[in-house]
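Right after this comes chain A.
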Amino acid sequence: MEDVIYNNLNYPIITWTVFLPVLGAIIVLLLRSATAIRWTSLIVTGLTFIISLPLLTGFDKTTHKMQFVEWHQWIPSWGINYFVGIDGISILFILLTTLLSILSVLVSWKAIANKAKEFHISILIMEAGMLGVFVSLDFFLFYIFWEAMLIPMFLLIGVWGGENRVYAAVKFFLYTLIGSVLMLVGIVVLYFTGGETLNILALSSEQYSLNLQFWLFLAFFAAFAVKVPMFPFHTWLPDAHTEAPTAGSVILAGVLLKMGAYGFLRFSMPMFPDATMMFLKPIMILSVIAIIYGALVCLAQKDLKRLIAYSSVSHMGFVTLGIFALNTQGVEGGILQMLNHGIITGALFLMIGIIYERTHTRKIADYGGFAGLVPWYAGFFIVLTFASIGLPGMNGFIGEFLIIFGAFRAKMVYGVLAATGIILGAGYMLWLYQRVFFEKADTERWATGDHKVWDLDMREIITLVPLIILIFWVGFYPEVFLSYMHTSVAHLLENINQTNYAGGDHLLTRLITGIF
Partner candidate 1 sequence: MSTAQFFFGYFAVMLTGLSVLVVTRKDPIHSVLWMLVLFVHIAGLYLFLNAEFLAAVQIIVYAGAILVLFLFVIMLLNLRNEERVKKFQTQWPLGAGAGALLAIFLCLIVGKVIVLAPLGRYSEDAVNGDGNLMAIGKILYTEYLFPFEVASLVLLVAIIGAVVLAKRRLE
Partner candidate 2 sequence: MDVTFSLGLQDISAIMPELAMISVGLLLLMLDLVVKRKEIIAIIGVAGALVALYGTVSVYGMSESQTVFADMFLLDKYSCFFKIIFYLNVIFTICISFKYMAIEKAAFGEYYALLLFATAGMMIMASAADLMILYLGLELMALSTYILAGLLRKQARSNEAAVKYFFLGAFSSAFLLYGIALTYGMTGTTNITDIATSLFTLGIHDSPVMYLGVIFMIVAFGFKVALVPFHMWAPDVYEGAPTSITAFMSVGPKAAGFAVLGRVLFEAFGSMQPQWSAVLVPLAILTMVVGSVIALAQSNIKRMLAYSSIAHAGYMLLGIIAGTPEGLTSTINYLMIYTFMNIGAFTIVIMLRREGFQGENIEDYMGLAKSHPMASALMLIFMFSLTGIPPTAGFIGKFYVFMEAINAGYTYLAIIAALFSVVSAFFYLRIVVYMYMKEPQNEIVLTTSGPAGIVLAITCLAVLIIGIFPSILLSLANFSILG
Partner candidate 3 sequence: MVPLNWYIILSAIMFSIGVVGFLARRNLIIMFISIELMLNSVNISLVAYSHYLQSLRGQILVFFIITVAAAEAAIGLAIIIAFYKNNPTIKVDEINLLKG
């Protein structure tokens, strides 16, 4: 393992980052008072964030090698190790995760009244799981984190969710599980063809036959496409997002959806470059469909949260499009857009959660005129709206522009079609904004009783401000973030472009002949 940079800090930083939340969960398990539980969770997530900061400062941007690597034997009989590290692709997700976790604790401060202990344990375990996914360099470890996340998420949706929560939770779980188990089979096949190891770096440097690549790519695709989610595997998402409690939606949108795309970048593309080339066209087409389709569905939505959920489908379509454009701008744009989507949509869900706490309705038709009722809220929302639309100066623009640029460069028609998503995006978001915030408010309804609506309080503003700052930071100076990716992305593309795939394969024929 000379191809990595071992952690040279005097403490295992990644391990601490990943497992501190677990420790926190254990502490929470022993606590009784809800207040103590909340504070502990806040402190733990905060600490985790602080601990993860040295990753940023100590990161060597000049190399694509894995950094802060820790390596220990774990299951020697299977040749499986505890092997973690980060590179330019994963580093930002870690920070995003640690940040969003704090916010999800904060936003649940009042919203979660029953089973607070279980809730916070779930959040903390969830955080550990998500971090684990991004740092794992061993497939087995990766898979454990990948699936372990399902449990807390399942509970988050199912226990603290909305009316239809059980359906949503089960759907989420089974959908994701189907993809994952197919990936598991793929992993095992890879294990035997790659020389009985699950070391991701070692597996990436192997060459696989075209046929094998084809099938493995499909297996991995099943897991990642569901997670992204790509059209047409997206229907779990609106349900899950809509029914999940605010913190759950934030985490789902903010981090969970990123894992699919991350999987493509980390596994599918470097390991199966030929198959990547083979699947390029269908995936790009699906991405474009997702962009437009998601936007169209948004236009028809009557539920606030569902609309944002479907907008994720559209945005994640951009991400996959960018990634599979296979050029620097596309990939970097894709990664950046993942962060952006995490920030924007995360924040949007926070906002919706905040207003839902007051109004107890998600029907768009119930709203109207809120700009006058809750001006600060409206102000924050408009920023997010325009960030989501991709207005220059905000983060959404940078990502979308780079993606469209990359797609355009790869194949013009995809770029053009993707750009139509921007028009539609403006359409549904502004229409939403109008329906919720403009026109006359039903002031009487929102003045008293259960439905009393008040503007953002300090806690909520504190929750939102970091995200708003990030929106503009990325919008005006994305280089801070992009610079982490440059070398890693360049290395990735270099790897993929070494493919000697000649083309001319018919996917369907291969699929059918393979099965029979």
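We take it that a residue touches a chain if its C-beta (ideal position, glycine included) is under 8 Å from a C-beta of that chain, and two chains touch if they have at least 3 such contacts; residues count from 1.
Here is how the candidates were picked: all candidates are chains of the complex that A comes from, given by their letters.
Note that this is a predicted model, so its numbers are computed, not measured.
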item	value
Pick from 1, 2 or 3, the complex member that touches chain A	2
For the chain A and candidate 2 complex, residues of the former touching the latter	74-78, 115, 117-118, 140, 143-145, 147-148, 150-151, 154-155, 158-159, 165-166, 169-170, 173-174, 177-178, 181-182, 184-185, 188-189, 191-192
